[in-house]
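Note that this complex is displayed minus one protein chain, with the remaining chains in position.
Going in written order, the chains are labelled A and B, and every chain counts its residues from 1.
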Amino acid sequence: MSDLKYLSLEKLTLAYGDTVAVADLDLDIRRGELIALLGPSGCGKTTTMRAIAGLLTVKSGHVRLDGADITHVSPNKRAVGLVFQSYALFPHLSVYENVAFGLKLKGLRGAALDAKVQSGIASVGLNGFANRRPGELSGGQQQRVALARSMVMEPKVLLLDEPLSNLDARLRLEMRTELQRVQKETGVTMIFVTHDQTEALALADRIVVMKRGAIEQIGSPQDIYNRPQSSFVADFVGFENVFALEGGKLKANGGLYDLQGDVPAVAGLAWRPRMVTLGSGPFQGKVRGTSFAGEHREYLLDTPLGPIKAEVDASQPMHDLGAELAFDLPAHRAAPLASFA
Amino acid sequence: MFQNRAEALALALPAAIFAAAVFLVPVLILLSEGFRSAAVDGAAGGGWTLSAFTEFFSSSLNRTVFLRTLRLGAIVTVVSAVIGYAAAFAIVSLKPSTKGKITGLVVLPLMISPVARTYAWIVILGRTGIVNQAFQALGISEAPLRILFSETAIFIGLLQLFLPLMIISLISALENMPKDAIAAARVLGANWFQVFWKVILPLTREGLVIGGTLVFTGSLTAYITPAILGGSKVLMLETLMYQQVSVSNNFVSASVIAFILIVMSFAANILLKRVATARNRVRTEARGTQ
Partner (left out) sequence: MTARNFFIPVTLFLVIAFLIGPFLIIVAASFSAGETLAFPPQGFSLRWIAKVFTVESFRASFAMSLFLAIGGTAVALMLGIPASYALSRYKLPGAEVIRTVVSAPIIVPGIIVGLALLRYIVVPFGVGITPALFLAHTALVLPYAVRVVSASLDNLRSDIEEAAVLLGSSRLGAFFRVVMPNIRGGILSAFILGFVTSFNQVPVSLFLSGPGVRTLPVDMIAYMEIVFDPSVAALSSLLAFLSIGIVFAAERFLGFSRYV
C-alpha cells in the first residue's frame, strides 16, 4: 500500500498570487518508479515539482511522502532532491565542496564525509575533476555534478526539471542512459520533466501528460504512444490526423463524413500518418506538399476534411504536387479518443 | 522569486524607514517651509503662501544668483559636451591597452577630494598664481589680474570637476555605436561635419543625455567650487543658501532656494530623459516600418 502510494499528491492546488497554475491535481507514484512529466510550456510542470520540493507554498491539498504528510514541512527537511535545469551549482565552491555541501549540513565529517563525496563523484564519472570550479566544467559535467550533489543525499524522491534540455543531442543521449543507470542502481524514485516525447517514451516507467494545470492522462509509454485518451494527448504524441465524431460520423471542417467499417462510440478518432491508406478509399485529396524521410515519404493533402498527413513506404512510386489522390481513414486502425477538446 | 511578504518587508523596511526618517521627512518639511508665511525673525509659521518665492525673486541679488547658477550650469554642460566629444572620440580610436590607461587618467580626478581639486585652482589662478606670472612675464598684463573669485574661476573649477563624467558617458556611447556607421556615411559622401551631425550625434544621444544630466545637476548643486573659487561675492544658489542660513539666519529663504535647486535638478533629469527616449522611440519606430 505505502509502496503503491509512496508519493501522493492529493487535490493539490498551486497558485502565484491569484493566478492558479495547478488545480486539484491527484497523482500517486510508486516507490522506485521513474515518472516523466510531459506537457506543453506553461502547463504547470515546474510548478508541480517546486511544490513537491517545498519551494512553493501549497494553496490547498496535500503532499504525502513515504507515509508522512509533508505539505507544510520546510524544504530543507523533506529529503527531496531537485536537479535544476540550470544546474544551480555553487559557483564559489569546487566540485568536491558542491557535492559535500548537503552532507556537511547533515553533520558528516572526516573520513565518512570524504568516502561519500568521493563515491558520489565517482558514480557520475567525474574522478579527477574534484577540485575544479563549476565555471571550469562543460555543461554535461556540470549536469553530472548537480546529479551527484543530489544523489549523495539519498533523497526519497529525486526531481529533475528538464535535466537534459541544455545539452546537445549527443550528450543528451549519453545523460539519458546515465540517468537510467543511476536510477536502476539506487532504486530512487524519480520524476523528471521534459518537453521531448521521445525522451519520455525511452526513459519512463509511466508518463504523466499535463495540460493547463491538470493531468490529462497517465500511462505506460505504450499506452501513451498507442492509446491516447484525448485529442490533446493524441496531438502531443504525434497523431497528426485527429478528428471528432458525431453520431458515428467524422466531423471535419464543419461537415460530417461517413467512415468505412465499425465506428466505435467514442468522442473522436486519431490516425498517425502511417495509418492513413493512400491510393484507394472514399476520400479525395490533392497533394500540397511532400517530404522524403529515408524509409518513408510523407504527403500533405488538401482535402474536404482539411489537411491530412499520410505516410507511405518510400519504395512506392512518387505522386506529383497537385495530383488528385484517393485515400481512406480506416476506422479499425484509428486510436479511439475518450474525450475531444 | 520568494513569496513571503512579511520576510521581504522585514528585510527592506529598516533601510526604507531609516532613509525616510533621516532624509525624506526632514527634507520635505524643509521644502514645505518655503510655502509658509514668514514671521518676523525669518522662521516660518502661519498658513500656506507663495510670498516667500515672490519675495525671493524680487531681490535683484537673488535674481542675479539664480540666473548665474542656471547660466553656469548650461555653459559648463555645453562646453564639457564639446570637449567631451573630442576627448572621447580620441580615446576610443586608441589601441585597447592605451585606451585603458588614458581612461584611467580621465577618471583619476574623480577619486581625489573635490576640496583638493578646487584648491589647486587657487595656486593657478591666484594673484601670484601661474597664470598671472605668465601673463606678466609675457607682457600681456602689467598688474596681476583678478581671475579668482569670478564667474570665470567657478566655470573653470566646475568644468574640471565634471568633465570626466561627460567623457566616460560619451566613451561608452561611442563604443556602443555600430562599428561601421561612420565608415558607411563617409563612403556615402558625407564630410566630417555631416558625419558628426547626422550619424554620431543621433547614435550617441543617450550617452550625451546621461553625461549632460550628471554635469548639469552636478554644477547646479556643487558647493565647494563656488565657495572656494567664487568667494563671498560671486555666489551661486548653494553658497547663497549657506549664507542665508549662517549669516542672515533666514531659513525661509533657504527653503525657497532648496526648493528651486531640487526642482531644477528634477526638471533637468526628466527633460533630458524625455529627450533621450523620444529619440529612441523615433528610431525604433523607423526600424519597425522598414
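Rule of thumb we're sticking to: a contact is a pair of C-beta atoms (placed from the backbone, for glycine too) under 8 Å apart; a residue touches a chain by one contact, two chains touch by 3 or more.
None of the values given here were measured: they were computed from a predicted structure.
K.L.:
Which residue from A:105, A:323 or A:338 sits in contact with the chain not drawn here?
P.N.:
Hidden-chain contact among the options goes to A:105.
K.L.:
Determine which one of A:91, A:247 or A:294 touches the chain that has been left out.
P.N.:
Considering the complete complex, A:91 is the one touching the chain left out.
K.L.:
Can you tell me which of B:76, B:106, B:185 or B:215 touches the chain that was removed from the display?
P.N.:
With B:76, B:106, B:185 or B:215 as choices, the missing chain is touched by B:106.
K.L.:
Per the definition of touch given earlier, which of B:120, B:140 or B:183 contacts the omitted chain?
P.N.:
Counting the whole complex, the residue in contact with the absent chain is B:120.
K.L.:
Over the whole complex, note the residues of chain A touching the chain we left out.
P.N.:
17, 53-55, 75-78, 80-82, 84, 86, 88-92, 101-102, 105-106, 149-150, 153
K.L.:
Which chain B residues would touch the chain omitted from the figure, given the whole complex?
P.N.:
Here the touching residues of chain B are 1-5, 7-9, 11-16, 18-20, 22-27, 29-30, 83, 86-87, 90-91, 93-94, 102, 105-106, 108-109, 111-117, 119-124, 128-130, 159-160, 163-164, 167, 220-221, 223-224, 227-228, 238, 241-242, 245-246, 251, 254, 258, 261-262, 265-266, 269.
Following the convention adopted for this analysis, only the chains that are shown with their structure count from here on.
K.L.:
With centres defined as the mean C-alpha position, give me the chain A-chain B separation in Å.
P.N.:
59
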